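Only one protein chain is missing; all other protein chains are in place.
For chain A:
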């Protein structure tokens, strides 16, 4: 009888709390037409400084015609995961081409960029293993670590001394319990070009630490693939490091390759394991063939025109210099990084107000023909929430005049809004 009363009395919370109508993330920008160099946002035509279309391949005719041919042959969907008649010859070809381009033994493709690193980490690192990860790691890495249930040790962003301190502490722990230490795997997870701060990681020092403390390195190259290095092979080419020294390289094809999905590459010893234990690979439908064909064609273009990387980096340097000295906004990111952040020099107290202020700057620019966006984060879910900022993306298609126009417009906007 008491039980009946308890059941009657219990009131659950509502399934979701109501969201205020003016929440900044609720009202999306509506883009009509393709999100290419000239973009129509909310009815206004602007120059696109917000889509990660670094090599301008989104509107490339050759890429589109390769995708059309694939559409005529295969239709749109694959109707199955890789294990059950979802493996097409285009997938096998794309994996071979990626492995050859990155000069590794094997590559594996996922159908969603976020799921790539979020499935790769739990496939190797389990409960009881130790992962050292940078504070500024992106959300996908954080979710992968959470799914793996390993011990996570954060080190300060790009601070090798802090990492070495943590590794030394772990070594002393190991000496107390050598039996356990012999079966505990250790990993370092870093990004080539950090999405949240625009810096690159100091890879040569990491390699030294790897061999000194016997830790494996997982490198996430979503932003640096197709940007850094002489031929666009990423940060290993940029620093001239032997690619076999990195255990696993993961990247998504949604930035430079202007397609959808992601891939991991490395030695067969490591990559083959994901074919049976990568959750996003085994339990999910494979990549639609037209997107795989678009990625292959984009790779062809990257291989045939190796000078676009140099052009892109020159443009990045130009705008980095032009954006210095804006009163009220500071530039965060390396000079050759195509994805920069503009943060407020002085916060006005609360994050909400900062976001509102930046929104006014963005609106000013949008009304005058430059499309920008704020960097969006889930405030309650991030481990180390970056400060609010405006994201500026540089692509190969932007001309020098457009870069100058953007810089001067941002100066004007900062003047009028922040002063």
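Some observations on this one:
Just so it is clear, a residue touches a chain if its C-beta (ideal position, glycine included) is under 8 Å from a C-beta of that chain, and two chains touch if they have at least 3 such contacts; residues count from 1.
The definition used in the following text is that contacts and distances are computed from a predicted model.
Its record in UniProt calls the unshown chain "serine C-palmitoyltransferase", which is the match among "Myotubularin-related protein 11-like", "G protein subunit beta 5", "Ribosomal protein L29" or "serine C-palmitoyltransferase".
Among the residues A:77, A:240, A:306 or A:325, only A:77 touches the chain that is left out of the figure.
Those residues of chain A that touch the chain absent from the view are 3, 6-7, 10-13, 15-19, 23, 25-26, 28-36, 39, 41, 48, 50-53, 58-59, 63-64, 67-68, 71-80, 82-89, 92, 111-115, 124, 138-140, 143, 146-147, 181-186, 211, 214, 216, 244, 252, 254-255, 257-260, 267-270, 272-273, 275-276, 279-280, 282-285, 287-288, 290-291, 294, 371, 373-378, 381, 391.
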